[in-house]
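Yeah, one chain of the complex is gone here, protein chain that is, but the others are all in their spots.
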Amino acid sequence: MYLPDRTWPEVGEYVADESLAVVPLGSTEQHGPHLPEGTDHLIAEALAREATDRTGYLCTPPVRIGVSSHHRQFPGTMWVEAPVFRDYVESLSRNLTYHGIDRIVYVNAHGGNVAHLREVGRRLHDDGTAYAIEWMWDESIPGLIEEVFETPGPHGGPKETAMIMHIANELVRADRLEEARDGGAVFDYDAERVHGATTFYDCIENSPNGVFGDQTDATPEIGEELFEAATDQLVALLEWLDARPVDDLMPEPPLEP
Amino acid sequence: MYLPDRTWPEVGEYVADESLAVVPLGSTEQHGPHLPEGTDHLIAEALAREATDRTGYLCTPPVRIGVSSHHRQFPGTMWVEAPVFRDYVESLSRNLTYHGIDRIVYVNAHGGNVAHLREVGRRLHDDGTAYAIEWMWDESIPGLIEEVFETPGPHGGPKETAMIMHIANELVRADRLEEARDGGAVFDYDAERVHGATTFYDCIENSPNGVFGDQTDATPEIGEELFEAATDQLVALLEWLDARPVDDLMPEPPLEP
Amino acid sequence: MYLPDRTWPEVGEYVADESLAVVPLGSTEQHGPHLPEGTDHLIAEALAREATDRTGYLCTPPVRIGVSSHHRQFPGTMWVEAPVFRDYVESLSRNLTYHGIDRIVYVNAHGGNVAHLREVGRRLHDDGTAYAIEWMWDESIPGLIEEVFETPGPHGGPKETAMIMHIANELVRADRLEEARDGGAVFDYDAERVHGATTFYDCIENSPNGVFGDQTDATPEIGEELFEAATDQLVALLEWLDARPVDDLMPEPPLEP
Amino acid sequence: MYLPDRTWPEVGEYVADESLAVVPLGSTEQHGPHLPEGTDHLIAEALAREATDRTGYLCTPPVRIGVSSHHRQFPGTMWVEAPVFRDYVESLSRNLTYHGIDRIVYVNAHGGNVAHLREVGRRLHDDGTAYAIEWMWDESIPGLIEEVFETPGPHGGPKETAMIMHIANELVRADRLEEARDGGAVFDYDAERVHGATTFYDCIENSPNGVFGDQTDATPEIGEELFEAATDQLVALLEWLDARPVDDLMPEPPLEP
Amino acid sequence: MYLPDRTWPEVGEYVADESLAVVPLGSTEQHGPHLPEGTDHLIAEALAREATDRTGYLCTPPVRIGVSSHHRQFPGTMWVEAPVFRDYVESLSRNLTYHGIDRIVYVNAHGGNVAHLREVGRRLHDDGTAYAIEWMWDESIPGLIEEVFETPGPHGGPKETAMIMHIANELVRADRLEEARDGGAVFDYDAERVHGATTFYDCIENSPNGVFGDQTDATPEIGEELFEAATDQLVALLEWLDARPVDDLMPEPPLEP
Partner (left out) sequence: MYLPDRTWPEVGEYVADESLAVVPLGSTEQHGPHLPEGTDHLIAEALAREATDRTGYLCTPPVRIGVSSHHRQFPGTMWVEAPVFRDYVESLSRNLTYHGIDRIVYVNAHGGNVAHLREVGRRLHDDGTAYAIEWMWDESIPGLIEEVFETPGPHGGPKETAMIMHIANELVRADRLEEARDGGAVFDYDAERVHGATTFYDCIENSPNGVFGDQTDATPEIGEELFEAATDQLVALLEWLDARPVDDLMPEPPLEP
């Protein structure tokens, strides 16, 4: 049930029976010469819509501008400051509880949002307002991703390219995949550490064109496979969460001294 | 040029020549038994996309959750607190200036956002960061609206109904227009004042079903007429703004004592 | 009952019986070459004191510095940032409820404060702390104002000039009324819109000397007439508010789904 | 020069020549059964107006609600939270510098504001915005106060009683001076310490009626003497401050390592 | 009981019986050419540890960076902004109450922290969360300090020098005591006032090397005497506080009108 398309009596019927909401979140930021800047929010929305269409759970409108200052050197990257992002997501989440929502899944497709969504979820959990958890699509199918790609990403690589080929193929600049690969980099997070410290802050320090991996490995068919597998995971997560008793979602009391 | 669909080199070309951005904003809130909760953001986005398609100006992704606590008694209404909304819009706007944007039009379709967008625009103007103005579609064509409807709104009335009939007719519950009218109210803002004071805070104080006016007056044809007229106004505004020298957009210095 | 002039046992007797407070608010900002910078707070205080003297309701000390950055180019204009103003008014209002006050009227004479006082009132209402409403004197007598002046304002015009002539005639520079008129402007808010958008932020963009209308139309007699009419409205509002049951002032619960 | 009574061209002439402003601040809080709740702001305003009348310096409108939660148990005490008070004073002070003001004296008559005004002054000083200092009237004439009273206060005692007798004798409940004394307390700050710690937070912990000392020692004549002596001190301070070169007011640079 | 050295079962036993915690706080800031920058936190920690060792009360880890911008011109001075300091101490204090702590003593050795710790204590008290009070070691033994030194300080003088000689003699640069005295100043707070106003903000305005008084008067023996006397005071304070019924620690209700 996509909330923006429904009337209030229809949503009223939903919240009379259910207390789960799905909030899609992504970013609007550079994804190389071959992918659109909306890549992350396109993926998050497609997965959230598909999983809620299949299950009937409530899906809110997406939040499309996230925490992306690390991509700012590339034209078109949009972002809000991290505290502002957290407060925006926290506020809309708290207000969902006015209608009886007590469990939320943040369907996310931007790595830069993860820590912030976890922090918002913790705020809501710590004071017993609601139980909100972050779900990042590619962390739900790590085995499959490892299997189908040699160098999946992490950003603007074949993994995201395949997903957009499946979701909105017309937005992929198919003639620039080689340029994406040749002008980018292969990223090894561990190798980038200096004596244990992560020393870079901006994407441009690691990739001249903003992307990583071999984009020519992507196909719409692989994209479909990833999409289906991730959707299955998300559907399973929503059903698992829906089935949990509310008491299990609230924080435990302090240990008796 | 819709930013989320474009790659960074393409946006790079835009900002090399142009410094104008359009930001669509709406709300997700009840619009009676006949209109979808996304009504306001659907209208804002349709107008922003149409006007930027015609002119080539940059259109950012929309902000779909705004300041709507006054509709909260109706299921599905989403909102963020007003300070949070302002900070979110301010932050994304300030960060647009990193790329050279110096003038912004907030294309808005929710009355509850107006004062807040004006305040954000003032913050950006007062310190000389950028020139950002709010544009509310129905305030651009007051004469036409008065002409085609007896009781246009203000909320969920024939004016918005006709617009959604034009933009996404499948989302209008055509069989509930009479119910919308009969269960709602005709609103006279001035009559509602008590000795000059506005005494209500929530929509439900004025309308039991959340909407106002006679929705049966709406037709897709009128919707198209309104849409075209408003688009023309927006296009003209963008061209007017694009043509202004940047010095005219910045605040005047203090008067010489 | 003017709170600053009373002792705590006297205020204690008041709050044993009553729960209404009046808070006067204005600004300190330029009002042209002929009116004092305190014009707005002088008007607000005079009306609040008169109406509470007549009725016995509690009147707090005034807040004299408001949201006026749009007049800053003219020497002497004082202001605080909008968020600071809101927090100051909210804090003093919340703390009034410690003593049992549950309904507040903000007697206001500065247009730039209106939206902010409404927002503060909404904050207090939304969480059920108190019922606080904004009352702007000239909005209580629009018919009379239209009748007595051709060009009442909106700022520093004959309307405010007449009020100060009645309240503190010695502060009107009577020899500069023609200069005020000739060096100022006649303002047509609708004509100033550009394709529906309000495009100016500062007063100086519309008037070289900061004021509008024909100040020579003002007389002390008209000022008295306006003052009496507005006071009558305010008295009626206070009595109406005092009579309302507290339950009517609190927000309605969510609709049953 | 009292800013609210002046027009902008007049203030313009002032700031063309001068850069000093005086800001009166007090509180609205209980002062026992015999003194009005406005006592502190009445004293601050009377001194600020007198000293600026004598010297011609600019006096802004007063801030009448300060940091007084420690008097809240007594009806009518008004207050704002300390961070809100600081931000309000900081904001109005920073904005004064737009007009060329670079030195400010906070004329204060409420002990509870002192630390907060010092903090605001430090903020303005630390970043080189302006030089603002707090002046508390009774700290300018400690010798005289010691001389004329055995038990001057600290709150609502003969010191403040005498001042109000001089400034606004009609507001003193002359028939309740003995009650004030007999129902209050004699306060010895050092004796109240417990092993070096200040252990109370609220006035009511130390005085059942909110005041201290022997109010029957107060006379209008003593009040006049105090008022004149304090005014002399304030005038001298303003002249001293006006004469200082601006470089002396700004923070020193870090020591050369 | 020093919390960082204990396991959670051990602390669990403590909070089953007791509800008192001691929080040491100081600063890291210049203390002249002869004393280490950690002087204030070294003193606070030594006293807090000694008194809690003797009594068994819980001692938390110290907060070592406080409000010291007034010493910033001297290399090595560290500080946080005052609002940040308050929020940090408030947050850790509120969270202590999760474990049942309802009374806290801030053992402090930095004058610049005093007003801020009082404000934090007031916040906790005003809303009934906990009772937290500030204790500054030298204010517990003013008579003894007056007795043993002619010019005790206030900063980096013989008083603090003697204490560090007792606590950590190896950190005193014994060969620079005369330099400290000769390059510093004797400070008379009252003499520094200008017509009642405190006009300086930074230490460097009063002392070229950052310290005051005659450091050559300090000896380890005097340091021990001060340390023992202050410890006795602190022990007595902790026992006094532990014995108070919790109701005595909470704010009184408003007076019945």
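Residue numbering begins at 1 within each chain, and the chains themselves are lettered A, B, C, D and E in the order written.
Convention: contacts are C-beta pairs under 8 Å (C-beta built on N, C-alpha and C of every residue); 3 or more make two chains touch, one makes a residue touch a chain.
Since we're looking at a predicted model, the values are computed, not measured.
J.: Based on the whole assembly, the unshown chain contacts which displayed chains?
T.: The chain that is not shown touches these displayed chains: A, B, D, E.
J.: For the chain left off this view, which of A:4, A:26 or A:75 is in contact with it?
T.: Only one listed residue reaches the unshown chain, and that is A:75.
J.: For subunit B, which residues lie in contact with the unshown chain of the complex?
T.: 12-13, 15-16, 98-100
J.: Using the touch rule from the top, list residues of subunit A that touch the missing partner.
T.: 69-70, 72-75, 82-83, 105, 115, 118-119, 121-122, 125-126, 133-137, 139-141, 193-199, 201-202, 204-205, 233-234, 236-237, 240, 251-255, 257
J.: Name, in rising order, the residues on subunit E that touch the hidden chain in the full complex.
T.: Within subunit E, the residues that touch the unshown chain are 3-12, 14-15, 28, 30-38, 41-42, 60-65, 69, 72, 74-81, 84-85, 87-88, 91-92, 95-96, 98-99, 171, 173, 176, 210.
Here, only the chains that are shown with their structure count from here on.
J.: Going by the stated contact rule, which chains contact subunit D and subunit E alike?
T.: Output, common partners of subunit D and subunit E: C.
J.: Residue numbers at the subunit A-subunit B interface: does the shared fraction exceed half, giving same, or fall under half, giving different?
T.: Same, since over half the interface numbering is common to both chains.
J.: Distance-wise, how many Å sit between the C-alpha centres of subunit A and subunit E, to the nearest whole number?
T.: 48
J.: Round to the nearest whole Å and give the separation of the Cα centres of subunit A and subunit B.
T.: So the centroids are 27 Å from each other.
J.: Counting only residues that touch at least two other chains, what does the list for subunit E look like?
T.: 254-255, 257
J.: If every chain is a node and each touching pair gets an edge, what shape is that graph: line, ring, star, complete or other?
T.: Topology of touching chains reads as other, fitting no named class.
J.: Which two-chain combinations touch?
T.: Here the touching chain pairs work out to A-B, A-C, A-E, B-C, B-D, C-D, C-E, D-E.
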